[in-house]
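Note that one protein chain is taken out, while the other chains of the complex remain in position.
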Amino acid sequence: MSAAPQKAKAGAEKIEVIVKAVVPLNDLVTRFEFERRGGALFPPFSGGAHTVVEMQDGERTRLNPYSLMSDPSDRTTYAISVRRDDEGRGGSLFLHNHVKVGDVMTITFPVNLFSLDLRAKKHLFFAGGIGITPFMAMIEQLEHMNGNWELHYACRSESLGTYVDVLSYKYPNKVHVYYDDQKQAIALEDLLDGQPLGTNAYVCGPKGMIDWVHATASAAGWPDANVHSEEFLAPAPGEPFEVRLCQSDKTITVGEHESLLEAIERAGVEAPFLCRGGSCGQCETDVVSYDGDFVHRDHWLDDEEHASGKKIMPCVSRFVGKQLELDR
Amino acid sequence: MTIQFNDETFRDDYSFHNSDWAIKRFPFPFHEDSYMYAVNMEQHRGGPEGSVYEKRFDVDEHYVAEMRDRAMVLADDPLRCQSLPHMTLAGWDLLELIMVSKSEDYPDLFELHRDGDQWRWVNKPMGIDDSFTFMDETTLPYGPMEYITRQTQGDFCVLDQREDNLWMDAGIVTTQADWSLDFDIGMNFFEWHAPVPLAHEKGIFVRALKFLLNIQQGAPARRLNWTMTVNPLLDTSPENYHKWGIQKTTLTPENIGSKQHLRVELQTFFRLPRSNALVFPIRCYLCSFQDLMTMPKWGRRLHRVVRDLPVELATYKGFIDNRPMMLDYLSQFDDGLPTSPGVWPDFDTEPPLQK
Partner (left out) sequence: MSKFEFPPAIKSRPVYGTLEARTGKHHLMIADAEGAEAILEIATPELMAKSHIIYIPKGADYGDKLRALQPAQYYEGPSYAASVQRIRHVLANAHMGLQIYLTGTEGLMGQAQNEAMQAGFPHTAIQTEHRGSVARRMQCVHCKGITEEVETDPFVCSHCGLNLFVRDHYSRRLAAYQGVCIDAEDPGNVPEPKGIYE
């Protein structure tokens, strides 16, 4: 035993997989099913877990988190469902356009930042669009345990209602679907009112929906601890900026379409991460000095820490200004 | 090697003893000549061959006797094993983790045969051969956590992860350093560590919690902790403190070498996949002072550590009254020579005692 504390490792443990199926579900969403290379079983996982998928896009390594949406008890298959984002940074486009059956890929062990509260007397799920994916796994997990759940799922239209058919067929009394183009909306206030004590609410979807559920529940007197959400942020593009990494003695430039974390990795500097979406806190980095303004976008640091100028989450946050030096 | 299991007791006549093999592999916890709290975590992925760090769940010569002692403790006080209702899934996770690990790491002692949900578990040292349905509690004689931990050395705390904290919501605790599961069950990480002096002020628990919350599947971690116990008593519980506390006053300069034991906990941490809970096994190893003194490096170092330990820690660890007598004994084995860094005994390279 060394007694020295160890540095956080970069990312979770990895698993080599083979793409077993690519299943287009509608105009925007495709499901990718993986089997483990060498035929072994996957580790079990808990509903709400994600995996980070490594994509070798030419010179560039993309690492994107996706919720595991297959049945957690099925250890032969891991599946993700990916919405094509034509305006995005290219990870989803790479999957849609380049990944085919038989490809070998690397993904991480499951990491869960959005787990069920197993004490809950009832689980109330709110999904918006592709935010349905973690609930697919949670529902299967709860079904195996005779869990008490209910899903309210808002989609843009019937044709973009990913998995509406499966869910409505299997659980007609528990699944409620709302189509934006038919002016249907979740009657949230009414729904929150009257839930039994010990109900937990979970929301996954666009930021506006997440904020709406939190705010409405809070106004209805729900304890914060009973409302859970997950939102993976994609790093936003921005003006390139220069960063000095003092531990590694390197100066790097963060490009317009890459994140600070990606630029650090590109320079060959190992940096810890898990979710790459501003939620898990692993990549938290100390600021040594700066002259300019931070563009904080994470959910990890609090307002005070954001204002302090002492910390940054390089997976999603950026910087605008003359000079930035990080302890990395 | 095939392990020869000791026929020994951890109570009454205290026939517990360590073989030369067990002494050599004892997890001596001090890597330098002084001690202070630290978040001394490292990965739990094997270790030197034969060491207690090598396997995921170490099995040693005390296995059968320890399990016998656990059964006696549970018969006397069933509250030593508790699981809040939402922790059953984590219990299955733990059962799977231990059965898979032990059958892979000790194929001569344990076998696991799986056909879908139909499992057969063979534990040769304890003479168990049970078939059951995975995830069906009605097919086991106890809940899944209790079933498997009645067959695994060490205490187990199963921690639920919620609200950026860990909650001690299940466990089996019969070889503890004076804390009560029945009292602490349901507490969060800071609450159950509340009685520990100095470490809160040093920010140890804030950092430790942050580390533990981020332990992921496939990447277990470990650390050591230690205390002192008079007589090789595994069950130093607060519940029975009014019975065993008096034993601390039975030390004499003549018997201290055989009666006083260094008690080391190998604490490991595994993320449990189905429940997203964290299991925290706390494995207790005991070694008498006189056996420790057979390693010159450990003799020199233990004297220096005990001598220089802050009063608060010696009080919390319950040996402040006996410290002078311990030092009288230990000083005989400290000739002032420097010690090599690290925890290993370095028996072949460290000079023998020079006085």
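Note that the chains take the letters A and B in the order they are written out, and that residue 1 is the start of every chain.
Everything that follows uses one rule, which is that a residue touches a chain if its C-beta (ideal position, glycine included) is under 8 Å from a C-beta of that chain, and two chains touch if they have at least 3 such contacts.
Remember, predicted model here, so these are calculated numbers, not experimental data.
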What are the shown chains that the left-out chain touches?
A, B
Check each of B:185, B:228, B:256 or B:330 against the chain that is not shown and name the one that touches it.
B:185
Return the single residue from A:194, A:208 or A:268 that touches the missing chain.
A:194
Out of A:60, A:98 or A:121, which touches the unshown chain?
A:121
Check each of B:36, B:79, B:128 or B:198 against the chain that is not shown and name the one that touches it.
B:79
Those residues of subunit B that touch the unshown chain are 79, 163, 180, 182-187, 190-195, 200, 238-243, 245-246, 248-249, 321
Where the unshown chain meets subunit A, residue by residue:
119-121, 192-199, 219-226
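Throughout what follows, only the chains that are shown with their structure count from here on.
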For subunit A and subunit B, let me know how many angstrom lie between their CA-based centres, rounded off.
37
Residues of subunit B that touch subunit A when the two form their complex:
27, 31-32, 38-43, 47, 53, 84-87, 89, 93, 96, 135, 160-163, 210-211, 214, 216-219, 222, 224, 273-276, 342-343
Flag every residue of subunit A that touches subunit B in the complex, lowest number first.
1-6, 8-9, 12-13, 43-46, 48-49, 72, 109-112, 115, 117-119, 141, 144-145, 225, 274, 280-282
